[in-house]
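One protein chain omitted, others in place.
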Amino acid sequence: MHVAVVLRLIPDISEDLEIDGSGTDIDREWIGFKLNEFDDQALEEAVLLKERHGAKVTAVMLNGEGADRALQTAVARGVDEVVRVDHDDERVFGAPQIAGMLAGPLAEVGATLVLTGVQTPEDVLGQLAPTLAAKLGWPTANAVSGVILRDGEVIAQQEYSGGLSATLRISGPAVLGVQAASQPPRYVSGTKLRQAQSTAIRSLPASASDAVKTGISSLGVPSRSSHAEMLAGDADAVAASVLGVLRERGLLGA
Amino acid sequence: MTAKLLVMWVVVAAGLGAAAYRASPYVKPLLAAPASNRWDRPRERLAGVLADLGLHRRLLRFRYSGVLHAMIFSGFLVLFSAIVQSFGSGLFPGFTLAPIGGQTWIAFLQDVFALVVTVGVGLAAWQRQFIRPKRFQGSNAADAWIIYALVLAVVATMLLEFAFRLAALGHGSPWRPVSSAIARAMLALGVGEDAAAAGAEVAYWLHVAAVLGFLIYIPGSKHRHIFTAAPNLYFRNLRPKGQLAAIDPASPSAGVSEMAQFDWKAKLDLLSCTECGRCQSVCPAYASGLPLSPKTLIMDLRDRMMAEERGQAAGPLIGGAIADETLWSCTTCRACMDICPVHIEQMTKIVDMRRAVVETGAIEPMLQTALGNLQQYGNSFGKPARQRARWTKDLGFPIKNALKEPVDVLWFVGDFASYDPRAQKITARVAGLLHAAGVDFGILFEAERNAGNDVRRVGEEGVFETLARSNIEQLEKCSFRRIMTTDPHTLNALRQEYGVFDCRYEVLHYTQLLDELIRENRLKLEKADGDRVTYHDPCYLGRYNGGFDAPRSLIAASGHALHEMGRCRENSFCCGAGGGRIWMDDSAMKERPSENRIKEALALGDVGTFVVACPKDLVMYSAAVQNLGAQDKIAVRDISELVALASS
Partner (left out) sequence: MRALVYSEIHQNAVSPTTRELVTTARRLAGGEGRVEALVAHAALEIMAKDVGGVDETLAIRHPALAQYNPEAQLACLVAAATERKPDVVLLAYTSAGLDLGPALAARLGWPLASYCTAVQVSDGGLAATSQIYGGKLDALINLGLPAVLMMTPGSAQEDDGAAPAALTELPPPPLDDLRTTVLQVDAPDPDAIDITKAARIVSVGRGIGDKDKIEEAAALAALLNAEIAGSRPVIDAGWLPKERQVGKSGRKVKPRLYVALGISGAPEHLEGMGASDLVIAINTDAKAPIFSHAHYGATVDLFDFLEAMKTQLGS
């Protein structure tokens, strides 16, 4: 089975984010980018499929700053091949546009199972996995927490709220939105990363995507209707204040 | 050819043959091992061997054992002449040492040192049986007792032979006081001349048997060190202490995961261990209850090497013979390597094995997070590089950017000093002192990355190289005379480790710089009546880089009296943060090394301040004082605080 895993770099949300001049995007000049957390899980699950079932794994990523480095990291993690999808679009945003650009290359790659992260912190226009699935005409399942292969079919664990989950079997090609890999993403040593730096990256042209009709009109800082009362002082002072509040509310004791 | 001569030859040949047969399984792994390039600088190497053996420097750091060893050692050297005499005359009739003094001064020395050896063995036995030092725990006691017995047998048979010979002559000899005394006792007991002559013959053969027995027993015993110690000392590491060996780019794998990958010098180390336990007694990991004893590590590696030689080894080296937790317990403080009398390199073997483990990715989650942060952000805290210089915000004066303008001193701040809130206070204070003294200094701001010292010691060569190359690239853009840092780990990386990339920087610790400023009168201190303090030598400043005096001079200059702890200077006891351990889980510890150390300080009885010179020490010891509830008994202060208080 040939598995493709779609990787995306997203702004590091642990940093301070500022809205840029246009008001429709964050200022991307000074922030760092990192691999989308759920895509990292999808990558790990794909490598596990290779290790457990002998699947071939290709990592796919759209062109952009840091793409080559991210793909080389995927090599260090154990994928067989890496593909960078080249395009000329100045701004790529939103699942409909991305799915359109990836449909052609994915067909070229020839994978029959596409994994990607279930969501990113900026996919307010829709999630990639179901959008891509609809475009390719394949079934989808999201919030997947484990994938195995059995008799050429995909067995996926889907999570719902309240601790509920179900085991689905999908035959034929599918696109899955991965929430968690079967085990936490493994550590890759710096030496492996350095060795991977010399890997050749295959490039494919993006397929044409439909014109973007809907986008973000503006970004704003959420108006907080409330904010916590911040307790001052060091840990001891804070603990004392907290215990005071708990005592007041009758929350200490049985 | 007389029958006696023939028998002698046969016995000696058989004895030596048996000894060689026993020794061969120990020699074979060394011959088959990868090369080790320790053949350089022969004069320096030889000089070191003679100094170490002659002066017994390291051995005498443990006084009782050092003295008894000197006695036995010197005795063996002298009594070697007796063995030469016995075997020589037995194998080559007519051979004698008489022409060079074999009957006079050599005889005298033999007699005296026979006694010295006996007393030495007696002291050793007393220590083993009654004093029972803790460092012997885990060592092979049976082996030791057998050696005592064999040594006494060799000495006793030798003395008996001399005594019987003198008795056969009917009188003593002024050159053999001890043997003469025994001879007189024999004569007094009525031993006749003929009986004495026969006794001498018997004693001679027993002596030969004892010596051959000793030689046959030795290969399998820790006493083989009498043959391996001098070579092991000769082939010791002469590269800078604080510089780990680089990975061989030609080798397919990093580090050591199989016995076969240890080179012959590493294997010689394993054969030279006397199981004395000095390393165990100074190891902070062992003291804290973690599953690491450098002594046991070497013994286990040795046993594994021999098991493999015999085809009896089962399971992997790491995860089997050596547990993963053992490898991760090490703080790389170097106390073990610095105290070992035969210069065994325990710590570097741990780092070699860590390198192999890191390649497989089988490392604990906390360490994985730290290394991931180092890869992504260039610091172990996971904070953006931009926040590195946040501590400069409220200083009240600007700090030069060394990338934009030339500076005299480039201050390489370091991760902890930049990001940890407790350490930031020291950093700000030091900046104030430098500013007041008019030092022309600058920092790299967000271009600085972790210097990589502990990354290397964790075994992550790849990330180390990435960090180091990045730092070197930035430093090359700057114009400076010297580099200064407040963090001893950073100091070691810049001063010693970056030599691997052919970079030589003049690197100072801030205590050195402050000391200089005071000497040059650029920083004036008012020596007030300070209290009694004690000072903790950081491992990477003291043991690794010889920086013992500047901090002490600063303490005195700020008007405090120093009450040294027992484990000071080279013997300093590690706080437990090094070797990446500050990035690891410590729940398996029974007592943190830092708490052990604070207790040592408290035991001095009259010190109210525990002075440190490293940001990690400040963090570790402040936490330790809190955990022990000793906040009102002792305060942890950085040296810069003492200096700042004393400066106007």
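Letters A and B mark the chains in the order given here, with residues in each chain numbered from 1 onward.
Here is the rule we use: a contact is a pair of C-beta atoms (placed from the backbone, for glycine too) under 8 Å apart; a residue touches a chain by one contact, two chains touch by 3 or more.
Just so we're clear, the structure is a prediction, and the values are computed from it rather than from any experiment.
Among the residues A:Val92, A:Leu204 or A:Leu219, only A:Leu219 touches the chain that is left out of the figure.
When the whole complex is considered, the residue among A:Asp86, A:Glu108 or A:Glu159 that touches the unshown chain is A:Glu159. Where chain B meets the omitted chain, the residues involved are 364-366, 369, 585, 587, 626.
Although one chain is not shown, part of chain A still touches it, namely residues 11, 13-14, 16-17, 19, 26, 41, 95-96, 99, 118-119, 121-127, 129-131, 133-135, 139-143, 155, 158-172, 174, 177, 179-180, 184, 210, 213-222, 224, 226-232, 234-236, 238-243, 245-246, 249, 251-254.
The rule is short, and it goes like this: only the chains that are shown with their structure count from here on.
Note: centroid distance chain A to chain B, computed from Cα atoms, is 49 Å. Across the complex, chain B meets chain A through its residues 247, 254, 358-359, 361, 363, 365, 368, 371-372, 375-377, 382, 384, 386, 460-466.
Against chain B, in their complex, chain A makes its touches with residues 12, 14-15, 30, 32, 34, 184, 186-194.
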